[in-house]
Structures are given as structure tokens and as C-alpha cells.
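Up next, chain A:
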Amino acid sequence: MSGGSEPLFLARQTYRRRRLMDAARILPVVGAVLFLLPELWASGEGGASTARGGLYLLAVWILLIVVAAALSHRLSRREPGAPPPPPDRG
Partner candidate 1 sequence: MLSFNVLVAVCLAYVAALFVVAWWAERRAQAGHLGWLRSPWVYTLSLSIYCTAWTFYGAVGNAARSGLEFVTIYLGPTLVMIGWWALLRKLVRIGRTQRITSVADLISSRYGKSTFLGGLVTVLALVGTTPYIALQLQSVTLSFAVFAPGAGAEGPPDPARLQATALWVAAGLAVFTVVFGTRNLDVNERHHGVVSAIAVEAVVKLFALLAVGVFVVWGLGGGPRAMFDAIEASPIATWEMHGGRWVGLTFLSAAAFVCLPRMFHVLVVENSDERHLATAAWAFPLYLCAMSLFVVPIAVIGLSMLPEGSNPDLFVLTVPLAAGQDGLAMLSFLGGFSSATSMVIVAAIAVSTMVSNHIVMPIWLRVMQGGATVSGDVRDVVLLSRRLSIAGVLCLGYVYYRLSGGGTALAAIGLIAFAGVAQALPALLGGVFWRGATRVGAGLGVSLGFAVWMWTLFLPSFGEGAVIPAAVFENGPFGIGWLRPRALFGIEGMDPMLHAVLWSMILNALGFVLGSLASFPGPMERLQGAEFVNIFRYSSGARGWVPAMVETEDLLMMAQRILGPAEAQRLFQAQARAQGKVGYLPDPTREFLERLERELSGSVGAATAHAMLAQIGGGAAVSVEDLMRVADETAQIMEYSSQLEAKSAELGRTARKLRQANEQLTALSIQKDAFLSQISHELRTPMTSIRAFSEILRDDADLPEAERRRFLNVIHDESQRLTRLLDDLLDLSVLENGQVTLNRQVTTLEAVIDRALDATQARRPRLSVRRDPVRERIAVDTDPDRLAQVFINLISNAEKYCTAADPVLTIAVRREAQGAVVDFIDNGAGIPEAQQTVIFEKFSRLSDTRAAGGAGLGLAICREIMGRLGGAIAYLPGQGGAAFRVTLGDVLAQAAE
Partner candidate 2 sequence: MTKQVLLIEDEPNIIEAVRYILSRDGWTVHTHSNGATAVDAVTRRKPDVLVLDVMLPDRSGYDILTDLRAMPEFAGLPVLMLTARGQKQDRELAARIGASRFMTKPFSNSEVLEAVRMLAEAEVPPAAGRAAQ
């Protein structure tokens, strides 16, 4: 996607921002893996405890929400190139 004309070395801040974007893109993948993890113990013979499973899912869920909140807060602080919202014609 990125063109060959991009510079090889980026300023530290830009670099950090790029990695932040990477993290934001990877987060749903991490979430998917974590949500699938119970497959390892719950899908076998006899299954697992609903109560414990529920607590596990809840914990993962809240973790994801917290990480997403932190990431999107930092990402949205200053997003270059985003157009200002159009004046709403009511």
C-alpha cells in the first residue's frame, strides 16, 4: 500500500504514531483469539463451567474495552488529514 517514495527513517513521533495504528489494527485480531481460547478446554468431553467461562469472557471483554479506549484516545488526539466536520445544515 505504501508507496516507494516514503522516507526510510521517520521522526520519532511519526514512528510512534505508526506503531499505534498497527496496534489499533491488531487489537481485533487479539480479541478474536482470546474469545476463541475457551475452545481449548470448553469444547472437549464434559465441557467447562458456564460461570467460570462467563467470568473469563467478561474479563477479556473489559480488557479489550480498556485497551481500545486507551488506543483510540491517543489516536484521535490529533489525526492529521481528517477533514473538519461539515457544517450541518438543519
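Methods note: a residue touches a chain if its C-beta (ideal position, glycine included) is under 8 Å from a C-beta of that chain, and two chains touch if they have at least 3 such contacts; residues count from 1.
Basis for inclusion: all candidates are chains of the complex that A comes from, given by their letters.
This structure is a prediction, so every number in the text was calculated from the model and none was measured.
Colleague: My understanding is that every option belongs to the complex but just one is in contact with chain A. Which one, out of 1 or 2?
Modeller: For chain A, the touching partner among the candidates is 1.
Colleague: Spell out the part of chain A that touches candidate 1 in their complex, as residue ranges.
Modeller: It comes out as residues 3, 21, 24-25, 27-29, 31-32, 35-36, 38-39, 42-43, 46-51, 53-54, 57-58, 61-62, 64-69, 71-73, 75-76, 79, 81-83, 85-86, 88-90.
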